[in-house]
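See below for the structure under consideration.
With one protein chain removed, the remaining protein chains of the complex are shown where they sit.
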Amino acid sequence: MTGSTGPATLGVGMVGYSFMGAVHSQAWRTAGRFFDLPMTPSMVALCGRDGAAVAAAAERMGWAGSETSWKRLLTRDDVDLVDVCTPGDTHAEIAIAALEAGKHVLCEKPLANSVAEALDMVRAAETARARGVRSMVAFNYRRIPAVALARTLVAKGRIGTVRHVRAQYLQDWVVDPEFPLVWRLQKDKAGSGALGDIGAHVIDLAQHVTGSSITSVTGTTETFVTERPLVAEGPTSGLRAGAAGGRGQVTVDDAALFLTRFDSGALGCFEATRFATGRKNTIRLEVNGSEGSIVFDFEAMNELQFYDGTEDPETAGFRRVLVTEPGHPYVGAWWPPGHGLGYEHTFTHEVVDLVTAIGRGEDPAPSFADGLQVQQVLAAVERSAADGTWQDVPTSSRSAR
Amino acid sequence: MTGSTGPATLGVGMVGYSFMGAVHSQAWRTAGRFFDLPMTPSMVALCGRDGAAVAAAAERMGWAGSETSWKRLLTRDDVDLVDVCTPGDTHAEIAIAALEAGKHVLCEKPLANSVAEALDMVRAAETARARGVRSMVAFNYRRIPAVALARTLVAKGRIGTVRHVRAQYLQDWVVDPEFPLVWRLQKDKAGSGALGDIGAHVIDLAQHVTGSSITSVTGTTETFVTERPLVAEGPTSGLRAGAAGGRGQVTVDDAALFLTRFDSGALGCFEATRFATGRKNTIRLEVNGSEGSIVFDFEAMNELQFYDGTEDPETAGFRRVLVTEPGHPYVGAWWPPGHGLGYEHTFTHEVVDLVTAIGRGEDPAPSFADGLQVQQVLAAVERSAADGTWQDVPTSSRSAR
Amino acid sequence: MTGSTGPATLGVGMVGYSFMGAVHSQAWRTAGRFFDLPMTPSMVALCGRDGAAVAAAAERMGWAGSETSWKRLLTRDDVDLVDVCTPGDTHAEIAIAALEAGKHVLCEKPLANSVAEALDMVRAAETARARGVRSMVAFNYRRIPAVALARTLVAKGRIGTVRHVRAQYLQDWVVDPEFPLVWRLQKDKAGSGALGDIGAHVIDLAQHVTGSSITSVTGTTETFVTERPLVAEGPTSGLRAGAAGGRGQVTVDDAALFLTRFDSGALGCFEATRFATGRKNTIRLEVNGSEGSIVFDFEAMNELQFYDGTEDPETAGFRRVLVTEPGHPYVGAWWPPGHGLGYEHTFTHEVVDLVTAIGRGEDPAPSFADGLQVQQVLAAVERSAADGTWQDVPTSSRSAR
Partner (left out) sequence: MTGSTGPATLGVGMVGYSFMGAVHSQAWRTAGRFFDLPMTPSMVALCGRDGAAVAAAAERMGWAGSETSWKRLLTRDDVDLVDVCTPGDTHAEIAIAALEAGKHVLCEKPLANSVAEALDMVRAAETARARGVRSMVAFNYRRIPAVALARTLVAKGRIGTVRHVRAQYLQDWVVDPEFPLVWRLQKDKAGSGALGDIGAHVIDLAQHVTGSSITSVTGTTETFVTERPLVAEGPTSGLRAGAAGGRGQVTVDDAALFLTRFDSGALGCFEATRFATGRKNTIRLEVNGSEGSIVFDFEAMNELQFYDGTEDPETAGFRRVLVTEPGHPYVGAWWPPGHGLGYEHTFTHEVVDLVTAIGRGEDPAPSFADGLQVQQVLAAVERSAADGTWQDVPTSSRSAR
């Protein structure tokens, strides 16, 4: 961190430049244009293994330079923060090294591919924190204005005591049995399938919006298509054209379903699948409380449905709140009412919250501990899927929400 | 009307037994089963020209007997009320004769095929009224609980001063140029096309819900398909299988669009068409006021959308009110919340309101005068379509709303 | 059964005249008016314990007479069929006696309050069947045209191999802790709570639409409000005004959640609750297959959403099919396209299917065996809720679907 007059600069280095890298880049480029940040992000270097490719990507995405070794990236003085956008199998190593090098870390979700790794990361984060080094796990969907509003309404008591949480994350991109065996379908790289990739999001959303934690789960997972065509691809470069020939084993789940209990006494019903034909990126969260309900659907991401159970029955009903008013979370920085935001804005808001916390010397949320807790829920689902019983989520890991 | 102890009987005779006859029959059979009526409807006789057909229909539809002459029907002492379900070209003759015979009259809409006929009917109704004989025109959509609620909310001032009325009645049953030349496409029988058949409904709905009257209009009409295959059919029997061969001229409009001004200062935008491919029986009404808005869509007939502009912007939004609560209009007689009604219930409610008014010695609404006023709006649209200018709707005909 | 020329008469006696009795009566009155039935239902007698009340109800609902003892009802020669609309604790006794007396039986769901009772009923049904006596359990929601269409599309292979079933039945009528302890909240009368009352419906719907059977379940139940005000009420008369004073224990579940496996390999996720604030009678079923998906929502009961995964991605999307075309199941008997049906029509269709099967000498569906199988799913959920493990549903009970 430099600093003199004006906001200090926050030098950012990013590892990985596939899908997540592209959207994080847009966020880093954009955050300071619309929000007043206490520090000015500077896009110092993009890191990837293929030198020519990463240099081209860096130029296109607006990074001042590039690196082919994340270890070298960590040695640069002009890098204050490392943004980890690689597949889950490398999160722990990179993030821990970055924290030890005194770099703030933004790490994509799920935090790690195992609870053990996540625990190591939390310990590293706590050690670093004592030195003023911050860390955050990237649950971007929290930053949708409608989701932030949902959390506010629940926290204000507008829906009373939460009774039911109903959460679904539905996709269909692997329904075709000829869709190839990309890294997200390999356990060694991705940790798990739908469960960790998208189930993690709705676990975080549900806990974030309700302000309560999952204490136990029972669930099941399924792999509908167990063999798929092999492809040549690198770990951070997404799907390459041209199959490698032959078939390989799908080693992750295609779908995960689980019931939960929350520490608030609420019941939860979760579903994450890549086999919901016609559902492209459907994220739904319904929360029913003793006084009202809220419903969010990512396909209508600029809306929140809210039912106020205290209203006169004559006119009570689910309100479709367009979350585009200046007073709504994050919205004031953008456009007039009714002019909606898109997917990428969730990342811009993430950067805003992160930089704001760093600039203020506060801990950003969600912390690595929060990421670990989600990981422990995922692990509990996997244990339950294996033995068919309810599994507790370790209490110690749950942060005050 | 007979009478001794218990509710008096109201003997009903119905003329016509096609689509409207079937649904009116269901209403007459059902009203007293769910609602407390001051008189008990007795389905005395069904009238049609084909003796065998009408006798069979009478048995199926639950009428005690049948007649082949409506004039004979009027001479029967056990008939207290005549329900006119024939095409528009016979409304005036039958309804006036019935009123003169001392029979209450329920007449399908549009009231008549011309303003002149409608004026005669209003005069007959007023004369009869002096003798305690009642008359009503059958704008059934008023009786949808959600529409009745909409009127109540507007009347209570919940949306403030009305600024905009946006009304559409969209169908698509004649899009195919090979659809035959049924009576509804012939001016001498039907009076007009989409304008009178379905436009009349939304004119009535808009005026009913807002409690204000259309004062002037400008509009246009169009016949997209001008020739169609001939069919053999009788006036009350709907479409017969088997074409008659040859083609005939379509003499009514396929679509009518018109802008209006209301006596309240509001602006209106109306559209009635049989050429909205994919829209089967779409009736939409949106009313924007200074304090709020209401939206009705017949495809979701058990719902009303309501926007309360006085709410905190944080949670303001169009509420989807399920109009299925016991306190909602008509609903208490039916099922628990969330168990919706269908199309036919609008006619049952119509019968309930009519019989209740007759039993109480009150005038049912909408009156023949209301039907005339709608006719005058239709006539103004036709004049405007002919000469391209704004046309006033005669003031004298507008009832206090 | 009498008979000479014309369709034979089918004398019907009904036990119970609360909510279910009212809607069944409407169905018996209406079915023959719109559908061609092989026998003509005659509403012979309504049965209830309070003589004056049942006589008044009989008159209002259109029954020729009344009885105060169901045993006496069974002795009447003019009763060919007994319609059991009482709470679940009396189903077995009445239905078995009726079958033994040679009466066809229509029995409300859930078939019984326990598997043991249901087994007895199935045995009685099978014995009676040998003598040409028919029986059916009343899962009315199968008869929604959109649901029937969904089953047809799945059966035709339009969505391919079923992967996911997502079913919810959400209500909110007991959210208020001061809502009284009505019979539906008492285990001895109702058997179970949300699970049997509404969960049974979505279990049947899911199996019916997919044509496959649930083989195992894991689930949980919860009673959020454990004590409620006592009320004076009879078993068949619904909620009486005026509380009895004091409080009693709620002995049934308020909510039940369960995951399932189907014999087709599909995964299921079910939720039944009376604590979903704002959800009045929300029934949702989504089925994802390898080639497409279907979605039904009772709040839009005249629609089916259908996604055809074989379409060009340029225009692929969930189609909102208005299930109001003449070719759609049941619809041809009713109104033109776009004129929707309501809740009560499901019962009318039920009567149509039942009378048609009886008239043809065929077994109506769903059979008592189907009702038993649903009961066994319910029992498996209860066992799972008690011990936290997956529970198998006995295979023997599953009919060919």
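We just call them A, B and C in the order they show up, numbering each chain from 1.
Everything below uses one rule, namely that a residue touches a chain if its C-beta (ideal position, glycine included) is under 8 Å from a C-beta of that chain, and two chains touch if they have at least 3 such contacts.
Everything quoted here is computed from the prediction, not taken from an experiment.
The hidden chain makes contact, of the residues B:230, B:259 or B:333, with B:259. Of B:12, B:96 or B:159, it is B:159 that touches the chain left out of the display.
Touch with the chain that is not drawn comes from one residue among B:186, B:207 or B:273, which is B:273.
The set of subunit C residues touching the chain not shown comprises 149, 153, 158, 303, 305-306, 308, 313-322, 325, 327-328. For subunit A, the list of residues touching the undisplayed chain reads 19, 23, 25-26, 29-30, 32-33, 60-62, 171, 173, 279-282, 298-303, 322, 324, 335-345.
In the full complex, subunit B contacts the hidden chain through residues 159-160, 163-164, 166, 168, 170, 172, 175, 218-220, 222, 224, 255, 257-259, 261, 265, 267, 269, 271, 273, 275-279, 286, 288-293, 307, 309, 316-318, 388-390.
Criterion: only the chains that are shown with their structure count from here on.
Ranked by number of C-beta pairs in contact, the top chain pair is A-C.
Among the remaining chains, A is positioned farthest from subunit C, on the basis of C-alpha centroids. Comparing chain C-alpha centroids with the centroid of the full set of protein C-alpha atoms picks out C as the closest. The distance from the centre of subunit A to the centre of subunit C, with each centre set as the mean of the Cα atoms, comes to 42 Å. If each chain is reduced to the centroid of its CA atoms, subunit B and subunit C end up 36 Å from each other.
For subunit C, the set of residues touching two or more other chains reads 279.
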